[in-house]
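Pasting in a structure now, in structure tokens, and then I'll have a few things to ask.
Let's turn to chain A:
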Amino acid sequence: MSDTDTQQLPKDIAAAKGLVNVQIDGHWIQVPRGTRMIEACKLAEKEVPHYCYHPKLSSPGNCRMCLVQMGMPPRPAPGQDPVYDADGYQAIGWMPRPVIACSNTVGENMGIRTQGELVQKCREGVMEFLLINHPLDCPICDQAGECRLQEFSVEHGKGESRFKEDKVKKPKNVKIGPRIRLDDERCIMCSRCIRFMDEVADEPVLGFTERGTHTTVGVFPGRELTNNYGLNTVDLCPVGALTSNDFRFQMRTWFLKETDSIDTNCGTGANTTIWTRGNKIFRVTPRQNDDVNSCWMPDSHRLNYVCPTDDDRLTAPLIKVDNVHEETCWENALEAAADALKQFTPGEIAIIASGRQTNEELFMMRALAAELGIESLAIVAREEASDDMLISADRNPNTTGAKLILQDSEVAATLATFREGVYSGDIKAVFVASEDLLSEAGFSADDLEALELLISIHTSANATAQASDIVLPGAGSAEKRGSMVNVAGRLQKLNAACLPPADARSDWEIIRDLVLALSGESAEQAPQTIDALFQIIATSIPEFDGKSLASLGDLGETITETGVTIPLLERENQRKARGEIVG
Partner candidate 1 sequence: MAIIKIKRPQLTLADKLYLPAVIKGLWITLGHAIRSMRGKTHGAAQFNSSGLGVTMQYPETKWDDQLPDYYRGVPALVTDEQERERCVSCQLCEFICPPKAITIIPDEIESDDPWAKVEKRPKEFEIDMTRCIYCGMCEEVCPEQAIYLRQDYAMTGLSRAEMVNDKERLYEIGGVRTGLVNKWNELK
Partner candidate 2 sequence: MDHATLIFLISTAVKIIVFTFVLTLPIIAYSTYAERRVSSIIQDRVGPNRVGIPLTLFGGKKDIPFCGLLQPLADGLKGLLKEDLVPGHVRKFFFWIAPALAAAPAFLALCVIPFGSSISLFGEDIKLVIADIDAGPLFVFAIASLSVYGITIAGWASNNKYSFLGGVRSCAQMISYEIALGLSVIPVLMVFGQLNLSDIVQAQADGGWTLLPLWNEHGSVLDAAYWANSGEQWLLLIPLTISFVIFTTSIFAETNRMPFDLPECETELVGGYHTEYSSMKFALFFLGEYAAMIVGSAVIVTLFLGGWSAGFGLDSAISNIAWGSFKPGGLIHLAIFLAKVIAFVIFFIWVRWTVPRFRYDQLMKLGWVVFFELALVNIFITAGIIMLLN
């Protein structure tokens, strides 16, 4: 090249930005120095099939599925200058043997081929080996439909088996923990589960035994996989070797509808996918969000959800007549609630909201308080020890949101005042939403008995609902759209995966209609959709300014700084900084 002096070479341009030039399937791209080849291919939108590699785990390179062809420019002989072509790149000398893409990093002027005869032959060979001992039980295997082995054997496999010998028999249906079953015959030895338990859950109980074709994954003798993050290994497993007892043989995955939502069991608000068929929830799995929950989720949270088909769900508004609850219609119930509340002076009424309510519901609770002339609302605090992983000390999913919406940084403190008021008889009426007053709230059955009026919104028939004069059936967290703010100040969205059972309704609509019944205004003056309600919140609460429910992404946005961090993410970032994982 004649004008090398005046024009910079691509390598120098890239180096100035800390990047290197890589040719992937004939196209040159620039990627950061130190990137794994598999990630570079992902940036170039070329898929490299893989089993053992996971960006959040270390890369042992034991599945060999990610083999690609690699090449570097030949090293110049002493005294010889590198030769550059018209575009300023050196010619690539392709290596005759493939390399694994998951644990090699890219270099300047490197070439990668993710297609071609060599790569194709390699993949066929690896697939054939992986399938040698793999049983042909896809019709009964729960992984079918989301199985990487199925997908890649269709894409890269030979299509037929040459294996005439007997397959190796291994333990099947092994109970390795209270929530997990292991089928060793299906295992392809990717070791993702072993690495997860070791590196992320920090409780190494899984390991390989035996050698060669007899290699078997199993729990250490005398141990069980009881860790609260154990079910993440089921999500990680690329085949059907690890299955969750909860979801095992319940439904084939292709029938399930995926809805992106968030976990409402604690303040972290782990991002989830809710898998439903019809109006039944079949499982909840974590969804990757590197600012909230990485790729993980605690077992206790994923197994704890309210389903519309649960037996104890409230399905119609109830009014207590002669100590017996009678079903009624919404018009009657709201009319009765409004009339009953009008009998009391503002000082005699307590409104107890909940940190489990969405921002929209809390905003409507505030509107209800304003309509009744009450100054402050209380929420029930749920402080427990954090597990130093993903479970936050604050077990309310939306305490931060409640503080913002109610514009009161000490929302939980008011509850004690209310409790005393009820005790002393100053407070005669209580309106409570989504809280069981007899558990964390600290009320006793006698307190509730002493009340002249108790109106509650609940999803299921709990003790407070039993004691209430009017019960309004609300929607569970999987049945409503709305937003919450997690402990770290991140605004996240809930989406409705199913419909509330029978006559139950979204809580914000119930409270809106109650406010309308109290004020006597026409329905047109209230927000008709939750989007419209969010719009009102956005104009009245500064932190929500400029946001809308529709434009809020599935990963959420940080709207306030709380200074709270999530321990598991901190550790993950450290490992990433140390170069142990890709992240």
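Convention: a residue touches a chain if its C-beta (ideal position, glycine included) is under 8 Å from a C-beta of that chain, and two chains touch if they have at least 3 such contacts; residues count from 1.
In picking the candidates, the idea was that all candidates are chains of the complex that A comes from, given by their letters.
This is a predicted model, so every value here is computed, not measured.
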Neighbour chain for chain A in the complex, from 1 or 2, resolves to option 1
Listed in rising order, chain A residues that touch candidate 1 in their complex are 135-140, 144, 166-167, 172-173, 248-252, 254-255
